[in-house]
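One protein chain is absent from this view; the other protein chains keep their places.
A and B are the chain letters, set down in written order, and residue numbers restart from 1 in every chain.
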Amino acid sequence: MSSAQTRNLIVLAGIWAVLLLAPYWMAPLGGYTALATRVLVLGLAAMSLNFLLGFTGVLSFGHAAWFGLGAYGAGLTLKFLALSTPLALVAGILLGGICGGLLGLLIVRRRGVYFAMVTIAFGQVFYYIAFQWSSLTGGDDGLRGFSRQPLDFGLFKIDILSEPNNFYYFVLFCFALAVGIMGFVLRSPFGRTMIAIRENERRSRFLGIPVERHIWIAFTMSCFFMGFAGALYALVNNFADPRGLHYSQSGDFVMMAVMGGMRSFWGPLLGAAVFVVLQDYLSSITVNWMSFVGLLFVLVVLFFPRGLLGFLQRSRA
Amino acid sequence: MTQLLLFNVTNGLIIGAFYVLMALGLSLILNLSSVINFAHGGFLVIGGYIAYTITPYLGFWGALLVAPPLTAIVGLVVERVLIRPLYGRDPLYSLLLTFGLAFMIEDGTRFIWGAQGKPVTIPPYLSESLSNDLFFITGYRLFMVAMVIVTVALLFVLLRYTRLGIRIRAGTLDLETVAALGINVQRLRSLNFAVGIFLAGLSGVLAAGQLGLEPTMGTGLLMPSFIAIIVGGIGSLPGTLAGGLLIGVASGLTAVFFPAASEAVIYVLMAVVLLIRPRGLFGEEGMMS
Partner (left out) sequence: MSEAINVLEIQNVTKRFGNLVAVRDISLQVAKGEMCAIIGPNGAGKTTFFNLISGFFPPTSGTIKFDGHDITKLATHQRVIRGMARTFQITEIFPELTVFENVRTAAEVAAGYRLRPWVNRAEAAQIHQRVEATLKLVSLEAKADRLVGELSHGDQRASEIAMALALQPHLLLLDEPTAGMGDQETYQITQLIHRLHRDSNYTIVLIEHDMRVVFHLADRICVLDQGRMLAQGTPKEIAANETVQAAYLGNAA
């Protein structure tokens, strides 16, 4: 095994060690397990977005729509259909992914600024629907009246509602599943075409890659992952919020990816951690925390566009 | 029924006029510099608040005259310092920047002027209605529409006949060639941005008189402006004009029959346009692709 591969393995092991032991090292640092759970879920969302943004080079600024749809899908399932956590997750995944895939068909022929604008606008459509259809979604107050159900394995049950650690490990398991698939795809021949498209779309076309089709596939995949993250998020708070669909939420996800490093696989997770912690901290000390978040956006864009990990990871194997 | 129809269609036209003013500014900036200015609503708010601050000294008309140019100056500074470094880069970054800027402006205005809505006094002779039947056609509303018409006309004159205007139009089509002709592209972008922000500031002053003034008023107008541009066709100013009016009127008409759906209809319109004519009503094929 080459030294680069060994190094990658060690880094990977380190990351998983940190994640697996989070409930234990967070407490002494003043954190708490629920915070870690939140970071995991938002990190998954940011990584799902980055699957499209950082690895295919396509800017969707309305991706929170699929996140929100996932949340509502899960919440509505638990509230009206069945008291089953796995079913809720599947519902969220499907809702986010299928709606995303359909929209993708409409807009994938355009790129750049036009694409970004249309994704923003369409994201807002879903926000608006969630807001207005209050009989179903609870409107501005959000969807309530459901909670995550214990995992029933037949012989035994795991309570993930009242035990924060249990829930954390459940989310970590889901996270690992999603992230594993993502990594697998990125390393596959298809994944390499995604990266090719990011690097040079014209050259990709002139290699025989049907660029629009591949972008659509990558887009749809990222929507499925996004739906998954959203469904998990609904479980985190036992609550689904129309604000989760708003373009400002999309902006947050993009910022997490950029802050952590768009070109790196784990960057968005790091970005999510920093963003969540910062936001929590700021909102507790000042009422004008929003302007500081805005300032953060401006500073990162002007001075740290490659993000934290991009900063470190300049030379490659 | 006619009364109701007239009321809502007039409302629709008036709000459409606003959308047009906002969307034109957004469109100018988008077309030349490929920047999606999320902070456009913020500049509208700044325009309104500057007007509010000046009114005690210069009166309503003075504020109307002075606030938009002042807002444009703020826009110039922002462009020069924050946006110019990003032109060569992926449009992602200018998007994020204006996005963050929007937050800063909203909170900033809240910080300076407080979160409470501020009253804006308009001259009494403007607030009178045309007649008892047409109570909703106040002098102010007529005045607003007149202002928008005049401004749009002036804008088209600017673009058609002045040197700056011709350069902006040329730059929108082919910035490289414009640069090769020796024209200072940096300055062109700045001036273009300033014109766009001028329009936003003007919208702010007019809106303040109609809707009242508070820090979040810009965001409500931002999304419809986007949609006006998409519906009308990205890259086409006449398209933006048509788009803005169209969605305003559509919204007004819907309010007559399905009041709850009057906001939703503009999204539906956008979806329909994207389905059957993705380039927009007046858009060019291949624009922005």
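One rule holds for everything that comes next: a contact is a pair of C-beta atoms (placed from the backbone, for glycine too) under 8 Å apart; a residue touches a chain by one contact, two chains touch by 3 or more.
The model shown is predicted, which means the values in this text are computed figures rather than measured ones.
Colleague: For the chain that is not shown, enumerate the shown chains it touches in the whole assembly.
Modeller: When the full complex is considered, the omitted chain touches A.
Colleague: From the list A:6, A:162 or A:200, which touches the chain that is not on show?
Modeller: In the full complex, the listed residue that touches the missing chain is A:200.
Colleague: In the full complex, which bits of chain A touch the chain not displayed? Write them out.
Modeller: 184-185, 188-190, 192-193, 195-196, 199-200, 202-203, 205-211, 214, 217, 263, 316-317
Just so it is clear, only the chains that are shown with their structure count from here on.
Colleague: Counting in whole Å, what is the centre-to-centre distance of chain A and chain B, each centre being its mean C-alpha position?
Modeller: Measuring from centre to centre gives 33 Å for this pair.
Colleague: Enumerate the contact residues on chain A facing chain B in the complex.
Modeller: Touch residues, chain A against chain B: 53, 59, 61, 106-107, 109-114, 116-118, 120-122, 124-125, 128-129, 132, 248, 251, 254-255, 258, 288, 290-291, 293-298, 300-302, 305.
Colleague: In the complex of these two chains, what residues of chain B are touching chain A?
Modeller: 30, 34, 36, 82, 85-86, 89-97, 99-108, 110-111, 223, 226-227, 229-230, 234, 260, 263-264, 267, 270-271, 274-275, 278, 287-289
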